[in-house]
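All protein chains but one are shown in place.
Note that the chains take the letters A and B in the order they are written out, and that residue 1 is the start of every chain.
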Amino acid sequence: MKLKVDRITKQYKNKIAVDRISFELTEGVTGLLGANGAGKTTLMRMMSGILTPTSGEITADGIPVNSEEYRAILGYLPQDFGYYPEFTAREFVKYIAALKGIEKKRARKKTEELLELVGLTESAGKKIKTFSGGMKQRVGIAQALVNDPKILILDEPTAGLDPKERVRFRNLIADISKDTVVLFSTHIVSDIEHIASNVLMMRDGQLIHEGEWNGKQGDLEQFYMEEFK
Amino acid sequence: MASDYKDLLNEAFSAPAPKGKDAFLKNIRPREVSLFAMIWQQAAYIRVTAWLLAALVVGVAIAGAVLKLESAQNAVTMLMPFTAAVAVIESNRSRRCGMSELETATRFSLRSVVLARMTLLGAAALIVLLIAAPVISAVTCEGAVFTAVRMVIPYLLTMSISLPIERSSLGRKTDLSSLAVASVVAFVIYYVSNFGGAAFTGYLQVIGRWGVLIALGLLALTAAQQWKTINKSEELA
Partner (left out) sequence: MDIEEIYDKIYRYVYFKLKNQSVAEDITQETFLKYISAKGSIHGYEIKYLYTIARNLCIDEFRRVKPDPLPEDFEGPVTDAHRTIEDRLAVREALKKLDPEDQELLLLRHVNGESVGTICTMLNISRFAVYRRIKNAEERLRSSLEGIKDGK
């Protein structure tokens, strides 16, 4: 799978949020680092097909981002998401599964599998409004995976997770990344160090670094701090 | 004549087996669920209030017919704006509950969800109309069409005003704008029909002659607003 981002720009009236960014991703984990306002969320929204770029193209093996086929192979977890107040965790994932066009029986099976994977089997029948931040995040991850996506885009997925949950999340991502293109954004440098083989860094809407990070380049935290001083 | 040679033409025009076909088509996964099935699925996610309100209108109509209450006509007409308001609220629930982003990033996408909800609730309103109008006209001895038009105009009026308000910044701030519109319309109906005197009779005369056209005009306006809402549903800042 080749996820190609080609000269993507998002311009608002008085601000360029994303400025001619290009890169290519394949299976594996890519971390997206950048300060608040760097344009990470805007970029991820465009890559998820929910925000139209001002110019440029995004394709997955040639399939354009603005198509049903692209969304069919996509799993997306936004930074902040809501839920219908009456929903239980199970109902939430099943609802998204339905919108992803998964037929009922398969949706039911997949929902149970994923809730188990993220450790929510016991709470599956409880309403999301009773959940902690970390539990809600896990529901979010489950819904993103329900269609066996080939592309997984996660916006600050570790925010609100306690250390144990974070480890669980990293293991989960490492597992999936064997045949999925995973892109996740974070402030937490250690997330990148542990699971990302590829790193993108953004500042003021531009891509300032792209490439592997295998520890040989020294301390990522150091680099990050220097870049974002 | 060429059809006699169809098989030979097939052979003559055949091409060598394509090599990348399977890999390519694997990326273009077919739909497991049809659009129709998806719309039907959405019915389960529309809140009970919407269906109860529709049932209430029908209930009042039938009760009015059985008990021979003329006031049933007014009651039903005053309930219609609220039915419209609830439909608008249900259609916009994704945005209200913060589900827009998640729903937009799915195969069917948020547009289909909004369309599905509007379709289902519109169908429910139509059924309500088809039952309540003849039932009430049996009591009032006014034509069924006339009764239907009297019911439909406040419904469409409320909807065509509420939809743009819900899209506006005012609509984003408060949950109650549609209900407010409905209340105003219902109040106007109440006031004019009870104290309007000449204005009321005048209105009924206009409806009697031009009602169907007015209703169709409002229907077009409402449809245009619904279309706008659907198109704007996936717009982020």
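Heads up, the rule we're going with is that contacts are C-beta pairs under 8 Å (C-beta built on N, C-alpha and C of every residue); 3 or more make two chains touch, one makes a residue touch a chain.
Please read these numbers as outputs of a predicted model, since none were measured by experiment.
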Neighbouring displayed chains - absent chain, whole complex: A, B
Hidden partner chain, touching residue among A:P64, A:G125 or A:G211: A:P64
Positions on subunit A contacted by the hidden chain, ascending: 59, 62-64, 66-69
Footprint left on subunit B by the chain that the document does not show: 1-3, 5-16, 18-21, 24-25, 28, 30-31
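FYI, only the chains that are shown with their structure count from here on.
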Chain centre separation (subunit A, subunit B; CA means) in Å: 35
For the subunit B and subunit A complex, residues of the former touching the latter: 27-29, 31-33, 38, 41, 45, 47, 93, 97-99, 101-109, 112-113, 234, 236
Subunit B-touching residues of subunit A, taken from the complex the two chains share: 45, 48-51, 60-61, 63, 68-69, 71-74, 76, 78, 80-86, 95-96, 98-103, 106, 143, 147
